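The complex is shown incomplete by one protein chain, all other protein chains being positioned as in the whole.
Chain naming follows the written order as A, B and C, and within any one chain the residues start at number 1.
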Amino acid sequence: MIFESKILPRYAETDQMGVVHHSVYAIWYEQARTDFLNAIGFPYDKIEELGIMTPIVALESKYYKPAHYNEEVKIQTKFIQFTPVKFIIKYHLYNPQNELINMGTTTLTWVNKKNFKIVNIKKEFPDIFNKLITYVESDKSE
Amino acid sequence: MIFESKILPRYAETDQMGVVHHSVYAIWYEQARTDFLNAIGFPYDKIEELGIMTPIVALESKYYKPAHYNEEVKIQTKFIQFTPVKFIIKYHLYNPQNELINMGTTTLTWVNKKNFKIVNIKKEFPDIFNKLITYVESDKSE
Amino acid sequence: MIFESKILPRYAETDQMGVVHHSVYAIWYEQARTDFLNAIGFPYDKIEELGIMTPIVALESKYYKPAHYNEEVKIQTKFIQFTPVKFIIKYHLYNPQNELINMGTTTLTWVNKKNFKIVNIKKEFPDIFNKLITYVESDKSE
Partner (left out) sequence: MIFESKILPRYAETDQMGVVHHSVYAIWYEQARTDFLNAIGFPYDKIEELGIMTPIVALESKYYKPAHYNEEVKIQTKFIQFTPVKFIIKYHLYNPQNELINMGTTTLTWVNKKNFKIVNIKKEFPDIFNKLITYVESDKSE
């Protein structure tokens, strides 16, 4: 599944170059993940309530064109890899003219909320693993 | 005691007006509080380890002049009121030309980390209360 | 007119207290203003293209209850005062249980984009003045 969400760039997200600051994209990727998990009925706040969290271990971002205040950005999000201990999500961002403005990749892992130790999600929470793995898409983007 | 700290405005803190975004000042006030507590040997992270936190219940800010990227801001911080359940801190911010650019006031309270219930700091942690009350300054700023 | 907008708190907006950080509310107020101006067909980016901007000169915020990640916040926004040189907007924020969690007030002014000098909007841009003044609401909130 390729999931699509929409974000309206905020004024506070711009910088004195007159465009959205590059650090904001990581926050948008995260919001796209939230939207994705809400859409499939697996909200991330409910996951944290089970005692697990998904910190980021790697982030990559390529910036092709700027984003502007109040000009809607469309984000296409897909799981491209999902193993018992980590998952990789890819994001393609488009401006209102449907031009690709940014591409991001995040690698996340599962950890125990108490001690940040890696959790094998397939073993410990097979329901989550079996549900999420059905959403993995092959990556033909590059 | 009037405590002084210094902050160098970050590029990410500017917006497309070419000045520091107004939401950033609350973050600077907070950093000034951290600097203050570090300076008197009462770091806030150690306070949280005791099971208490100090959420903000009121914030006021007056903006006189803009702050700019990479132009150091001086913050004068003082406790102007301190009771067993809340405390009020005031901030005066100056640019490198020593002009007053912003004035802020924050009211904070003490709560239990587990349930956000108000804590009477004088009763429950008299050491903290007795130490902090010695730093209260009369407010002649307005 | 009382305008209503909705915001889904982001993960990045939380802090280690487990709630939305207090500096975020100023950004939400700003987004509520953007939503308001979009709704009445007067987008703020078009206003800036005319060579004017609306910096904040005063901000007040009262925090009654925390906001949480992924729990929608409803913002009711209204113009409570509008003169040729400044305007005051008030915000009431509600959680999904419809409890008032925060109340904000912002005072904004009109300035020339080039030199940050105050602009008399009634004189210089009577169309904007005449349009916006029709949205002023009496303030019975306190």
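FYI, contacts are C-beta pairs under 8 Å (C-beta built on N, C-alpha and C of every residue); 3 or more make two chains touch, one makes a residue touch a chain.
Since this is a predicted model, take the numbers as computed values, not measurements.
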Touching residue (missing chain; options B:Thr34, B:Gln76 or B:Thr107): B:Thr34
Residue touching the undisplayed chain, where the options are A:Leu8, A:Ile27 or A:Ile128: A:Ile27
Residue of B:Arg10, B:Lys65 or B:Lys86 in touch with the missing chain, whole complex considered: B:Arg10
Listed residues A:Met1, A:Ile40 or A:Val57, member touching the removed chain: A:Val57
For chain C, residues in touch with the removed chain: 11-12, 14-19, 21, 23, 69
Interface with the undisplayed chain - residues on chain A: 16-17, 19, 22-24, 26-27, 30, 48, 53, 55-63, 66, 116
For chain B, the residues touching the chain missing from this view: 8, 10-12, 26-27, 30-31, 34, 38, 43-45, 68-71
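In this text, only the chains that are shown with their structure count from here on.
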Longest centre-to-centre distance from chain B, chain (CA-based): A
Averaged-CA centre spacing for the pair chain C and chain B, given as whole angstrom: 24
Touching two or more other chains - residue numbers and ranges from chain B: 16-17, 19, 23
